[in-house]
Each structure stands twice: as C-alpha cells, then as structure tokens.
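And now, chain A:
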Amino acid sequence: MPNFLEILLKAVMFLVLALTGFAYMTWIERRVIARMQSRIGPNRVGPQGLLQPVAEGLKLIFKESITPAQADRFVYFLAPMLAVIPAISLFAVIPISNNAFFNLAGGLDTAVLFVLAMLGTAVYGIALAGWSSNNKYASIGGLRAAAQVISYELALSLSLVAVVLMAGSASMNVIIEKQLPGNILGWFIIRQPVAAAIFAITALAELARAPFDLVEAEQELTAGYMTEYGGMKFALFFMSEYVKMVALSALFTVFFLGGWSGPFVGDSWVLGLIYFSVKVLACLLVMVWVRATLPRFRYDKLMALGWKKLLPIALANVVLTALLIVLGVPGYK
Partner candidate 1 sequence: MGSEFIVFLAVAIVAIGAAVGMALSRNALYSAMFLILNFACVAVLYLLLNAPFLAVAQVTVYTGAIMVLFVFVIMVLGAEKLPAGESRKEMAWQRPLALGLGVLLLIQAAYVVFTRVVSSSATKLIDSSPLAIGKALFGPYLFPFEVASILLLAAMVGAVVLTRKE
Partner candidate 2 sequence: MQTLILLPILIPLAGMLVNAAFGGRIGGRAAGLIATVAVAASFGISVVLFAQVAATPARAIGADFGPWIRVSELNVPYGFRVDALSATMMLIITGIGGLIHLYSIGYMKGDPRTPRFFVYLNLFVASMLTLVMADSFLLMFVGWELVGLCSYLLIGFWFTDIKNAEAGRKAFVVNRIGDVAFVLGLLLIFFTFGSLSYGEVFEKAEAMKGAAAGVLTVITLLLFVGAAGKSAQLPLFVWLPDAMAGPTPVSALIHAATMVTAGIYMLIRSNVLLEHAPIAMQVIAIVGALTAFVAGYAALTQWDIKKVLAYSTISQLGFMVAGVGVGAFVASQFHLLTHAFFKALLFLAAGSVIHGMEHRAHETGQHGADPQDMRNMGGLRAKMPLTTLTFILGGLALAGIPPLAGFWSKDEIIAAAAKDNPIAFALLGLTAVFTAFYVGRQIFLVFFGKPRSADAEHAVESAPTMTIPLIALAVFAVLGGLINLPKGFPGEAWLGDWLAPVVGKEPHEPLNLALAGVFVALAVAAIAGAVGLYRRFASADSVDPLTRLGPLYAVSSRKWYLDEIYRAVIIKPFYMGASFLARIFELGGIDGIVNGAGRLATEMSETLRELQTGFARTYGLVMLMGAVAILVYFLVSGTAR
C-alpha cells in the first residue's frame, strides 16, 4: 500500500487541525464575549492569554477521575468517546482547500449523507452520558439532548436536500464547483437563503449552543449531562462540542459560502486555505456573537420551532427549489 503513509499523514494533520482549532476556539470565544460584555477575559497566561488553553488542558489531564458510585461504569467511560468520534469524523468529508491533499473524502458521492449520519450518531455520547451518570439532572439533560437533536436533524437534512438539488450531487467538491460562476452571487447563501438560514439555526440547535443550550442549562440542570463528569472525560465532551462547532462552521462554508473559493484562487492551495479559514472564522464569530446576544429558549418553544416552523419551511423550500430547477429559472439551472 503505497498511499498508506499519505493517508496516515493526512489523518494526523486533520486531527491536529481540529484539536488546535478547538483549543483556540475556546480562547477566541472567551475573549470576544468578554469584549462584548465590557470585560477583559483571560489574558494572564502568555501574551494576550494565548497559552490559556494549553494551561487548562494540562490542568484537566492531571485532575483526578471520579466515577459516581451508582453509575454504569462502562457506559460512563464510553460516552465521552462516543461524543468525540463522530465530531472529528465530520472533517473527513470537508475539503479545506483546492488541493487533493487537503481533501480526504470530499469527492465521495455520499459525502453529504455521511455528514447526516455522523450528526445523527453524535446523540449517543450525550444521551448515554446522561443515562449512565445515574443523576437526575444528567438524565434529563441527556433526554433533552436526544430529543432536541433528533428534532432538528430533520430540518437540517431538508435544508441540505435543497443544496444537493442545486448542486445535482451529494459530493462536496461538486457543491463547491457549482458555486463558482465567478463571483459572490454564485454562493448558495445568495441562491438558497432559506436553506442557509435553516441550516444556521438547526446547526446551533444540533450543537446545543445558545440560544438552544437547554441541554446544559445551568440554572435548571446545573451542567446537564456533564454534571457528573470531570477531568479528562469532561475535557472530551468540551472538545467534542467545540470540534463540532468548527466542523459545522466549515460545513456552512462549504454548503453556502463557496468553500475555499475566492478571488485569484486559481490553483493556489495556500490562497484557498486562507479563504476557507477566514470564512470558517467568520461563522464561528457569528456563533459567539449569537451566544452573547440571545437569551435561552423555553423547551416547548424549542420543540415547536423545530417541528412546526423550521420543518414545514424547509419542506416548502425543497419543493420550491425543485420547481425552480424544473422550470429552469436563471440561477437555478
């Protein structure tokens, strides 16, 4: 196997990217929110607090690992991994630049389906963590998470159906290519604004981030499914969340912002990588901004929004898109 090494190299690279991305995402979030709330944020460890994530990581590694007495030990141990694995797997199908080296499986015909599959399996970590902790807060948090993720996954899938319809393929590379008519107007965020909006909202819900963070609503559930977790296991959950954040931002970039495309990008993978990173960063900042701005939803309203508003709108959008494509409306054929 000649390319085994290459695959290994790529895999490691993506892993490192995801992990550093996660680490510095926490720093960015804390600093930005602090600014927004007229505070300072972490600035002690290293210049501008840049080493803060490293310090925290070290601290968590050395923490004592506690298991609750009545917990189901095996599942309690398994759950954090089940949470992280799908999150990291998402990166497998995201092309981060126009060079084949930065593209693991983005050309697969089933790449979009793979994303849905991974998002679907991500529930297990949370649900099982809640269940195995043998703690009421944790259980309720876990159940809420499961229900929320299942509910919003439908609307998310449907918004992606519209994208797939536009591209005529479920391959990431084709989706990006279809957004390249030379200018920004080719981006699907322009041609599919409804799908983009639904994807953005449902992505927030899938991530259980504000304003959909009922899963870990500290006022009612302390820390939700993570209540009993500490040390490295806690760090894994934390990691899975932020990795998923980065991944979903990257997906939004691919689906709606033209991926690595940009002016003068040509065959230059450096430029592509830069464009891609900027777009992802912009998405992440929007997420942080939303968290700093919006209050939390009530649970029944959350469900109502998912089932009674987003799902029908997404369905209508699919039908409309199909209609526009069949009719050959300019910009849809």
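How these were chosen: all candidates are chains of the complex that A comes from, given by their letters.
Basically, a residue touches a chain if its C-beta (ideal position, glycine included) is under 8 Å from a C-beta of that chain, and two chains touch if they have at least 3 such contacts; residues count from 1.
The structure displayed is predicted, hence computed values, not measured ones.
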Of the listed candidates 1 or 2, the one touching chain A in this complex: 1
Candidate 1 partner contacts - residues on chain A that touch it in the complex: 72, 75, 108-110, 113-114, 116-117, 119-121, 123-124, 127-128, 130-131, 139, 142-143, 146-147, 150, 153, 169-170
